[in-house]
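Excluded from the complex is one protein chain; the other protein chains are retained at their positions.
Letters A and B mark the chains as written, and numbering starts fresh at 1 in each.
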Amino acid sequence: MKRNWALTPYLIWMIIFIVVPLALVVYYGITVNTDSGVAFSLSNFKRFAEPIYLRVLWRSIKLAIISTIICLIIGYPVAMILAGNSFKHKNVMVMLLVVPMWMNFLLRTYAWLTLLEKNGIINSILGKFGLPMLNILYTESAVILGMVYNFLPFMILPIYSVMSKMDYSLIEAAEDLGANSLIVFRRVIFPLSLPGVVSGITMVFMPAVTTFVISRLLGGGQFTLIGNLIEQQFLYVGDWNFGSTMSLIMMVIILISMLFMNKADGPERSGGLW
Amino acid sequence: MVRRFINKFYVLLVFLFLYAPIFVLMVYSFNDSRSRGNWEGFTLRWYVELFSDRQIMSALYYTIIIGVLSAVISTIIGTAAAIGLDRLGGFRRELVMNITYLPVLNPDIVTGIALMILFVFARLQLGFITLLLSHITFNIPYVMLSVLPKLKQLDKNLYEAALDLGATPGYAFKTVILPEIMPGVITGALLAFTLSIDDFVISFFTTGSGVSNLSIAIYSMARRGINPRINALSTLMFLIVLALLIIVNIRMSKENNGKGEKNYASKKQVFASASSSDRVSSSRLYELEQQ
Partner (left out) sequence: MAEHIIELRNVSKDYEGTEALKGIDLKIHKNEFVTLLGPSGCGKTTTLRIIGGFEQPTTGEVLFEGVNISELPPYKRRVNTVFQRYALFPHMDVYENIAFGLRIKKLDEATIEQKVSRMLSLVNLSGYERRSVTSLSGGQQQRIAIARALVNEPEVLLLDEPLGALDLKLRKEMQIELKNMQQALGITFIYVTHDQEEALTMSDTVVVMSEGEIQQIGSPVDIYNEPENAFVADFIGESNIIDGIMLRDELVIIQGKEFPCVDKGFAKDELVDVVIRPEDIKLVPESEGILTGVVESVIFKGVHYEMLVKCEDYHWMVHSTLMEAEGTRVGLTVLPNDIHIMHKMRTSTASQEVEVGHE
């Protein structure tokens, strides 16, 4: 009670800049502008159910899932190797993993153009070895590559974090009980690393499903994702109602995936918001 | 032996993947050609021209000024909020915490358009002020998340002990509470600054009137082809950050010799998460560390 003066500025801030804006999104999402004024309507949800939009939604989810899986496949071994004893200075290695993120992510993504272009660096290297050209720029593959590139560290770090805290004597105990290295992995290491995996999946899937920048830069505008649709509605089309409706749908997707992931994470971590 | 070699080789490949674009970017900042792709010889001219480029300099100016201002303001509000929240219990605390998490968990694009709707609704001209307000908004939760654990560790009796010895509440806060939570406050401020200078999506929707930060400048340039001056600037910034990181690390490991291990580890984690550009991710990493 006594020190609530400390909380007051934030409470006011929170209401104005968090609660009210979201309420406005909800308001726009469930209303339409008619000649006689604003009216409650779910017609924008119906509109989203049209195949053209559903295809965009499906593509967003599909690309995000593919990227997440690729990140997991590439990232899990990296996390495991880093947590193991292959490298003397683990901390330095982890730091090196994080360092690229200090460069503006738009620029890093943009640099892939240089690498992927028809006459770009990768193709000139491939050409020197007489290998076939790689023409993935402005395709779905390029978008996936961009997602994997940008979000891979978010898969590696949480898994590494869990694995490096793992009690090594558990592995020794399993070996002592006669488990070979495959069984040790399947029965001990992998189950124990699951919280990290779950975190990693959420951390990759969420930004991947909502991005509009990667698809714009590497997909050349052809591969419209739900993020691009929302951007267009607000900045070019000016249909805030439809844009808000799609934002609400996106929030629901995130909500569902987080609920799903939290469940996978085990009951002990439930609580909090989602 | 073989296995260890394979392991190292694999990690090396992944690191190559992560560093390739950065390497390309840096190399091309020395390329004596306007277009990307062709190598036409070494030059430092982009580094020279950089400082007379109005657009880039103005974007840099806004990036830094918004970064500093939003970090300072969000640190003040966020620290105060954490202190107030620490005293709160039960249902009200849960409610405030959950609302605080909203901008952390919400997709950036939703936060961005929500704020944009608010500003337009309130007839605020999109520009410097709206950009600053947005950055403060998305920074406050990170400051709170940095300070709250420190408050939790704090022995509640310390504050009472200070009062008991004659300190007024204000004096007790200044001499006892603040020094104890300072590491969390500094972490929060650094995190806020980093997130601010790196933000694109929310800034993109909440600015206007020709006010743009570096990310927005880069995005708008991307269509016409990136100006090599931007590459030069990014290279410079990247090297500065890298140098700072190394200095801090050396200093911390020196400190580490004198003091406990614990401090070092936690600071390191903070740096790891502070440096990840994505807000959701940093918060998830945080959560992971708290477990």
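Criterion: a contact is a pair of C-beta atoms (placed from the backbone, for glycine too) under 8 Å apart; a residue touches a chain by one contact, two chains touch by 3 or more.
Only a predicted model underlies this, so the values are computations on that prediction, with no experimental measurement involved.
In the entire assembly, the chain absent from the figure touches the shown chains B.
Across B:Leu16, B:Ile65, B:Leu95 or B:Ala161, the single residue that touches the chain missing here is B:Ala161. Interface note: of B:Val176, B:Leu214 or B:Ile230, the residue touching the hidden chain in the full complex is B:Val176. Think of the hidden chain as still there; on chain B it touches residues 155, 157-158, 160-169, 171-172, 175-176, 179-180.
Keep this in mind: only the chains that are shown with their structure count from here on.
Chain B has its Cα centroid 18 Å from the Cα centroid of chain A.
If you check the complex, the residues on chain B that touch chain A are 4, 7-8, 10-11, 14-15, 17-22, 24-25, 28, 36-37, 77-78, 80-81, 83-85, 87-88, 96-103, 105-111, 113-118, 121, 133-134, 136-137, 140, 169, 198, 200-201, 205, 214-215, 218-219, 222, 226, 230-231, 234, 237-238, 241-242, 245, 249, 268, 271-272, 275-278, 280-281, 284-285, 287-289, 291.
Residues of chain A touching chain B in their complex: 1-11, 13-14, 16-22, 24-25, 28, 74, 77-78, 81-82, 84, 86-87, 91, 93-115, 117, 119-121, 149, 151-154, 157-158, 161-162, 195-196, 199, 202-203, 206-207, 209-210, 212-213, 217, 227, 230-231, 234-235, 240, 243-244, 247, 250-251, 254, 258, 269, 272-274.
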